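Supplied in structure tokens, the structure appears directly below.
Every protein chain except one is present and positioned as in the full complex.
Take a look at chain A:
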């Protein structure tokens, strides 16, 4: 019993390349360098059936370049750690199959809207600073709440966000115009969206959205929506509804007058 215990290939104590080897190889050009610069280095690896870019990168790390810097965690597209630019487009490496590039070159590099640290890793800490400045969920009601499926259904989509920051990477306002100081970026409009639409939330974020988060900079090119790995319709379902609320609040002359007279009051807008 002892040694011959393992009969399932699923537990076979061998590497992936032995299990699902195709007899072919794949070549990847990977950015090696840091903030001061760098260049692409080509690596050749044994191609395994179903292989994703992250598998290839980890193979290179284990066998050819031990110090190749890469972020990853779950390897199942749930955590959003392994974002990189693959042939110039931000993708999750764990979800991008190598065979998709059959006959084409594969270039892998770090997200470029943030400062590069090393190789495939960029400094995304700015995102956490933005997040910490958003007014968190605020309510005077005591949980457990009575909320019906139809009240909360539309919150499920923004709540799916895995914080891969690829929407931030691809956004022109950040990537091209470097408005990091004045613009929160698509990820945080998604967060604002669920907060603003939560039936029990009572905080007012419209002023911050307009003034601090720079919602007006977005010119709805939908680049963010295109790269979202969990399919959040960021522009249509997060940004546009928020823009409408800000417009109603600040650019409707009747409301403007009311605000001048009364100051802004909470309530009445939830569920709108």
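Operating definition for what follows: a residue touches a chain if its C-beta (ideal position, glycine included) is under 8 Å from a C-beta of that chain, and two chains touch if they have at least 3 such contacts; residues count from 1.
Keep in mind that, in the parts below, contacts and distances are computed from a predicted model.
Student: According to UniProt, what is the chain that's been left out of this complex called? Choose from "MaoC family dehydratase N-terminal domain-containing protein", "Succinate dehydrogenase subunit A", "ABC transporter permease subunit" or "Putative phosphonate transport system ATP-binding protein".
Tutor: Result for the unshown chain: "Succinate dehydrogenase subunit A".
Student: Of the residues A:29, A:95 or A:255, which one touches the chain left out of the display?
Tutor: A:95
Student: Which listed residue (A:61, A:87 or A:237) would be found touching the missing chain in the intact complex?
Tutor: Of all options in A:61, A:87 or A:237, contact with the hidden chain holds for A:61.
Student: Extract the touching residues of chain A with respect to the undisplayed chain.
Tutor: 1-3, 5-17, 19-20, 34, 48-52, 55, 61-63, 66-81, 95, 117-119, 121, 123-125, 128, 131-132, 136-137, 139, 142-149, 151-152, 155-156, 159-163, 191, 194-195, 198, 201, 230
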